[in-house]
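A single protein chain has been omitted; all remaining protein chains appear in their positions.
Read from first to last, the chains carry the letters A and B; within each, the first residue is number 1.
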Amino acid sequence: MDTFLAALFSGTSRGAIYALVALGLVIVWRGAGVVNFAQMGQAMFSTYIASALIQNGNSYWVGFFVALFAGSILGALLDILIMRPLSNKKKTELLSSESMRAAVPVIASLGILGALQALAGIIWAAEERGFPAPAPQEGFSVASSIMPFTSFDLFVISIVAATLVMTTLFFKRTGVGLAMRATALNQEVARLSGIRTNFTRALSWAISGAASSLAGLLITPTSNLSPNTLDLVLIIGFTAAVVGGLDSPAGAVLGGFILGLVISFVTFYLSPEDVFISILGVLLVVLIVKPRGILGGKDARRV
Amino acid sequence: MRDVSSSLKNPSIIRRSLRRTILFVLFILVLGSTFEPYNQAQLAVVLIYFIAVLSVTILTGISGQISLGQGALMAVGGYSTALLMTNYQLSLWLAVPASIVGAGIAGALLGIAAARLSGPYLAGTTLVIALAIPTIANRFMSVFKGDEGLSVDVGYPPAWFTKAFGEPTYEAWQLYVVLPFAAIALFFASNLLLSRTGRMWRSIRDHETAAALTGVNFSRQKIYAFIVASIFAGLSGALYGLRGLVGPSVYPVALSLTLLTAAVLGGIRSIAGAFIGTVIVVFLPDWIDLVLKNFKLSEQVSNFMPALISSLLLILTVVINPAGVAGARHRKH
Partner (left out) sequence: MLEINSLTTSFGSVVALDGVSMSVQESKITTVIGANGAGKSTLLRTISGLEHPAKGSITWDGKSIIGWKPEDVVRAGIAHVPEGHAVISELSVEENINMGSLFRRRVNKKDVAAALEETYHLFPRLQERRKQLAGTLSGGERQMLAISRALVSRPKLLLLDEPSLGLAPLVVEQIIDCVNTLCRSTGLTVLLVEQNANTALGVADHGVLLALGKVVADRPAAELKADSSLRAAYLGY
């Protein structure tokens, strides 16, 4: 029973972080048509900024909020400086086919990832360093028995839940949110309605940047920080988004929790070595039943 | 696979491909003979990567399916060869062709799943495959020997070779072993791209609906493309392992991403593009190192400078010309 609860709690708190990563990917995919492989590179970079601030004697929360801000600025800059010029080339014959439209930005984002990792190595050296947690990472003790979850787990779950609620409200209740949804669903109609799609695109990069920076801040206390530590988080987050449906923010969150729990239960009950094969199994089962993910809607391909 | 073999019956296409292949082999032989051993080994790596990048060219550039997991298929080829060579003492000249069959079967299975998936979903699946397949090595320790891996190499040249051409260095022998395979791969790829099958695959890529209306069974054709691409990847992976070791660390996720990068960098729709991209990816770090030697940099900076510069060059190339270095001339494909 204790093992089960431990797996459940660690899976939920891990899953919450993967949900954030997947949500960030889905926002950029819908808003800009790009699978952004640089996302966790951006998160790594802003987590380093927080780490540097905290080491220089600032409080955790100064580092925390500066990192979120830096993450969103970096996201918007990448869109404006790299992805926007790239998407303006859509008229060229090469980018007229769907596969190339998806592949070329992926290559650009891999380039961004490489550049950010190298830059982080140059500025902060490659050695792993710890990153503080704002809440204790030891199990609660209630009546002298240690509970299988920590107050840091609770912190993670509640801050992610709050973020998800705020994001939903933003998209459903505000005009800018409506503009972003419209742009994601049908760019031409959005533009004809007077929506500045360049702005909404950059904004989706910024929001995604902030969400993934939050994920970086929440995962590094348990995984340490180095230029490469978040690579795996990106792959798992991407898988979560694919499992849930890349076109669906709710699906991304669902996929994140599913993967978090699968990873956690496999680690606790089988062995850590089986984790990736299990992820592959889950992915294949989901995609065989629903080729566009659990909440991804109908297969939009014709014929 | 009738459609694929039909291209071999067209004599003018065969002549063209044969000409290209012979020129290529001569070029590599001349280049290799002027190189130092270190660069000869690099050239062998170029040829090995070239075969794998051709698989990306066929799969993504010609048939329009994105794979981030060609490295996993390379691992299938590598492990098959290594197991055949260590457990059955097969010569590499038999083991490599046999392991290609294994990669082809793996590709068929993958291709059946892939035909149902569109763009990013396929990319995601293949990425997880690239991540998961190497971990099988740790699951079945007794067969695959875990992280330690299986050691295999190209061995020594046979007596008739040394008699005829003299004793080559180990690096040169690596190059000579790889070259015939690369030549065969180039010949087939060239045939395929020029043939009716290649045209059909391109038409599926560009106009799935129209291709279906003209009676092309496009999901079957996509699976064929996947199998052919897997055979190329498997061959490349087998040769890659023969450099000394077959293990999980030899076929990381980064390898798959490097292949896609090389293909896009050179120009994803042409064989010339595949070769140019491969040369850039393999030699660029060395070239950057050469330039950086002239500056006084701290260790922390010089460790990361090549990666930074090559990443920035990659971004620039893609933003300035998404068609790649060799892309502009090959628009018609």
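Some observations on this one:
The working rule: a residue touches a chain if its C-beta (ideal position, glycine included) is under 8 Å from a C-beta of that chain, and two chains touch if they have at least 3 such contacts.
Bear in mind that the values here come from a model prediction, so they are computed numbers and not experimental data.
Though it is not drawn, the left-out chain touches A in the full complex. Within the complete assembly, A:S193 is the residue of A:Q137, A:S193, A:N224 or A:S271 that touches the hidden chain.
What chain A contributes to its contact with the hidden chain is residues 175, 178-179, 181-182, 185-186, 188-197.
The working rule: only the chains that are shown with their structure count from here on.
Computed centre separation for the pair chain A/chain B is 31 angstrom, with centres defined by C-alpha atoms.
Within the complex formed with chain B, the residues of chain A that make contact are 29, 35, 82, 85-86, 89, 92-100, 102-104, 106-108, 110-115, 117-119, 121-122, 125-126, 231, 235, 238-239, 241-242, 246, 273-277, 279-280, 283-284, 287-288, 291-293, 299-303. Across the complex, chain B meets chain A through its residues 60, 64-66, 113, 116-121, 123-125, 127-129, 131-132, 135-136, 138-139, 205-206, 208-209, 212, 218, 253, 257, 260-261, 264-265, 268-269, 300-301, 303-305, 307-308, 310-312, 314-315, 318-319, 322-323, 327, 331.
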